[in-house]
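With one protein chain removed, the remaining protein chains of the complex are shown where they sit.
Our next item is subunit A:
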């Protein structure tokens, strides 16, 4: 069986406490980097590991860190993206609720590497238990000398603060998150400048996902070669996969990057309920284009999924069985993006409103002959024409549903009813 590293402690009753984390070798990575490595060496180690960000975009973490200007008289900030609003995704919540010290150690090592003294963890406000557990863990870490002035007797000063979100999916977009942290409505900023140069309070800022930061201590203690030895060369490492929907064993699975989607769904998550078949799988949260059953041999890594027109995204795998109407699924996805559009740009704000109306009409059996072309046109008008990736995510999801399940849309229009009701 694949060794669980990131989830090693999460099923322990006291996995959230410092004594559990320390008993399993916790904070040894932080002590090691402070004792043996310069910040540049830590950045180089993470580069060597080829860790790619686990928040969705898959950008190389070490490279992102190296963009922070070394010669800057401004304070540097580390921000942890714990907003986790992508439907189908719950991996970061489990880490924060059940092994929060893993994240805190990742923050401290990363803060040391980039030269930050302050980190903000931006957590969605719904995650009350995660917020309480992380608050408790931060207090424990301060008392034990892992945070604060002179961490573990070194000259490294570092502290972590929690910033609670208040219900807006767009905060997962990194520049919108910075706006929200600065006390504004969460609307994305124009890039460049990128956050590494001018981020929080116009200072150099690195923004990493919870899972990305949780990988960092393990890379320090086990080495870059260990990390790079798991999964494909270009997307290595252990990976957390969230599986939900119409499947026997929904849950969080730690497996190598690159595992076949079919193996994940049918073997690890137990496949569908008796008498049903997999119809489709959304592999990376609802932003990731749906894959029909015939495509399930694809490897679950950044490059393999991109090659088949989808994406790893947040690795929020949603399984849809053959009793379910794909028009209904597509409608619900577009409704979500419409609801969460921040309103900054017209194609997203207005285009998604229009698409939702057409989709609801089709699902209700009131679709008309030109509706599918209308939806195609709307996708073309939204994709690539919005400020951030929210509009792109909606358009890609709808395009994939229209491409792979067009017959179901046509059946709704021709039969003037939903065939699944």
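Note that a residue touches a chain if its C-beta (ideal position, glycine included) is under 8 Å from a C-beta of that chain, and two chains touch if they have at least 3 such contacts; residues count from 1.
Basically, contacts and distances are computed from a predicted model.
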| item | value |
| --- | --- |
| Name of the absent chain as recorded in UniProt (options "NADH-ubiquinone oxidoreductase chain E", "Sulfate adenylyltransferase subunit 2", "LrgB family protein" or "Acyl-CoA dehydrogenase") | "NADH-ubiquinone oxidoreductase chain E" |
| Candidate in contact with the missing chain, chosen from A:164, A:197 or A:260 | A:164 |
| Residue in contact with the excluded chain [from A:26, A:39 or A:85] | A:85 |
| Sole residue of A:268, A:361 or A:417 that reaches the chain not shown, by the stated touch rule | A:268 |
| Residue among A:60, A:125 or A:309 touching the omitted chain | A:125 |
| Touch list for subunit A against the chain that is not drawn | 1, 7, 10-11, 84-90, 92-94, 97, 124-129, 161, 163-169, 180-186, 201, 242-246, 249-254, 268-269, 282, 286, 316, 318, 320, 324, 328-329, 332-333, 336, 339-340 |
